[in-house]
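Heads up, this is only part of the complex; the chains shown haven't been moved.
Letters A, B and C mark the chains in the order given here, with residues in each chain numbered from 1 onward.
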């Protein structure tokens, strides 16, 4: 597809790249070129091969066949991030930070500024502080990564990439964990880099973002190149259609009228816990309750306290009308209250284990027959989960760490669903998931709510919250600032509560 | 963790023959061939029996260690624990003679006491590690010193010897055979099978692996991390007590030099067998082979006088390194690895 | 004005050393009761470095007037003992001589080469030309070498074959395992020199297990463990004799050192204890039932 002219203008160009892991082919003769000063979006379903292509373009994987041209010159990219010397920088989809080290240490890892062997710590800290200010991130260069929230970690990754004077900046789902406000700040930086002539490749499942920021869009499906088009010619719907290969119906399912008289299965009164300051709310049977707010507003903290993952300082939790303080996660699980973490890599999945072991880990007591784990039942569960959540891996036997990001997320969802919850709390359920699967998940949430399961959806994606919730709770700084129902659930209202511009005390 | 993930991944499918599993077995077979070439008596029935019986001690302890290590812990105290348990067993049995005579009852009392002590000592290690939140290395280094000095104290620096009359009753536990195999070997086999089932077929085993692989994931998966970890140490204690029960009738004595360095041998057996020291991946079968390999090395060195006695340690060290290198099993793929 | 005497020896990790510890403690009680103005300070150390440190502490903290020391090893402790000497203390060295002559005022020791020689002489008295023996040695140290070399020198030319010798580290378990392997390896063994009573216990167990404890087979240990001596008194044929290496030598040294302060005659000098062959006839006089050894 790329004619001679574009090759001349492109900084980095992949020609008929194929890639197999072992015998399993993942990419089939994919071509893509990136020009200076453009934002080139790469979209496709989960497991389409986007991350793999990005890793090939930055030297982390070697292609099985095909050529890579840089400035028109064919070359073999050096491995292990050494392409940074050539100006090609990748932000990995999986967070790639050393947890025990500080922000500054991570940003400069591998290319510290030294003078006569000694680190210029002051200088490096200043540089990092500068970037942090630019991107509007309120952390110090001396903070440890392990103390940060996932979104903050993602921002640190972005800072790390920006600090490297890239000619080609490749970003694999950088915005998956960011809220809209943060994404906006981030896009400002992108615009700035673009103006400096940096070529940017951008992978995202948020198609509206793609539409907003990119100049050209390349679509992959099942490892095949489908199309490369100017973004201005495409609508998000058209993109989705090209990705999935079929017409997508409504993303969100119709919301059933909530049953006003349904009993309250969960009541939380004046809960105080780490990062939670006096939270009161209730959850009704069969209800989908959205939790919105800015990053770090304490939504996660509330439910970690409720589910026995964090200590409760004071307050009351009532389950089925009876006081229930879950002192351990297993007690919560046995009662049917399950929490799906937003940190799939750190807290959700065992990356060095197979899918089956991960799937059944949470609900393992269910699989125990005669003191031993029923492996046949496990295999059946795996089969069911693959069908139900459309988990796609070309090789059923790979470690979960080698699954594509979206498929990991689906597996995580399947894992908590294994224990047939009565209350399902899902934190950022569609992080890194393609539109097609998103739609499935939303329908799925609606369906289990209709069966009488109560669902709490914590999400930083406003449309998602609005699209699936019966009611929406908005939090700010560890407190609930408002509860929205019916027509009041709209972006405007949520933002005003989340930003602290409006506050109402609802006590029922 | 990361390391394993990386080394295991590449194209394990291509290998119709799984080296990672077969590695220790191959190393053991090679050793046996060497032993036979040095001296055909190596493969005599008597020697094989001796070898298996000897492996039983370290092997049983190593089965316990496999759980501890798989769950990301470490236990340096096992050798000293064996010594102190043996010592207390002997004191208790000698004391029980007056009341219960020199019959089976006394021996059973001794064994019961051993089991209780093993479980208790393991629980202390586990409790301090989990609830005390002290690094396992430090806790068990501490208890290692404590147990060792306690047995020295009980023995008054010397040797505790079992009453001669009880010895007669207790002796068969070490020296007798059943269906051609000595009792200690049977105990070893049973412990191994139980250990294998526990690690590979029960929820407990899964939980150990999960904790060793990623403790936070385990916690978020409703696993009682502290409880499971404590259990691994208790299990280790139980294994030590079983090993001690078959050790005591052998020479009927315990002293401060009993079980010195068993901890290193046990851990080495576990690692040689392919379990990952940082946790998350355990193999009981490998552990058993590891214990056999270690014992065989010592045995072979006793079968030849080609090497200066002083260099035994050198041979031992070299063989261990080579055995583990062999079991990596990717010497063929060396160049292809990036 | 009390006389402070430091007594330093290795931490007992085997029974012989425990016997020594017992004798030292007995002597402490006895001497302190006898002389109210004498204070004995007993310290033991797990390795040469620690013993060097302990000697430093005896001088700097306790301000000792005399030192009775059984060095872990000769070489490494020569300088530390010399330093104690420089502080003005009287020095009594036990068992292992220092590597520099003239430091000690009193020397009390067993006789390692003699132990080896006496054992070999007994072997020769029981065996004939062409008979086979195996040797289980101790921990590789000077002591072990002295005993072994003297044994080999004495046995040489007798026509008795030494099939092999391995280190059993003065340890029962090692003795048992090494002997098991010797038995698998050599179909014809007529006697065993185990050098030490602990090793001998393991050897006997292995012989019994293999059913090769008859036919005039015998084991010679060494040191003078009470169980062994009891056995000799009772006429045990498998372990018919023992060669003495008395753990009470430390008590002797303490006595002599106190005497250096209390006696009116000179006591400095060398006291070498014999490596007596203990047989059924003389066994009773070497039997201390209360000692741990």
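Quick note on the criterion: a residue touches a chain if its C-beta (ideal position, glycine included) is under 8 Å from a C-beta of that chain, and two chains touch if they have at least 3 such contacts.
No experiment lies behind these values; they were computed from the predicted model shown.
Each distinct chain appears once here, so what's the real count of each in the file?
Assembly composition recorded in this structure file: A x1, B x2, C x1.
Everything that follows uses one rule, which is that only the chains that are shown with their structure count from here on.
Mind having a look at which chain is the central one, using mean CA positions?
B
By mean C-alpha coordinates, which chain is most distant from subunit A?
Centre of mass proxy via C-alpha means gives C as farthest from subunit A.
Measuring centre to centre with CA averages, how many angstrom lie between subunit A and subunit B?
44
Centroid of subunit B to centroid of subunit C, CA atoms only: how many Å?
One centre to the other, that is 33 Å.
In whole angstrom, what separates the CA-based centres of subunit A and subunit C?
73
Multi-chain contacts only, two chains or more: what residues does subunit B have there?
none
For subunit B, which residues are in contact with subunit C within the complex?
Listed in rising order, the residues are 39, 41-42, 44, 46-47, 50, 54, 152, 155-159, 161, 175, 250-251, 253, 255-258, 298-299, 302-303, 305, 309-310, 312.
Which subunit B residues qualify as touching subunit A in the complex?
Of all residues in subunit B, those touching subunit A are 1, 4-5, 8-11, 13-14, 197, 201-203, 206-207, 209-210, 213-214, 216-217, 219-224, 280-281, 338.
In the complex formed with subunit B, which residues of subunit A make contact?
Where subunit A meets subunit B, its residues are 21-23, 62, 79, 309, 328-330, 332-333, 339, 341, 346-353, 357, 361-362, 364-365, 367-368, 371-373, 395, 397-399, 401-402, 415.
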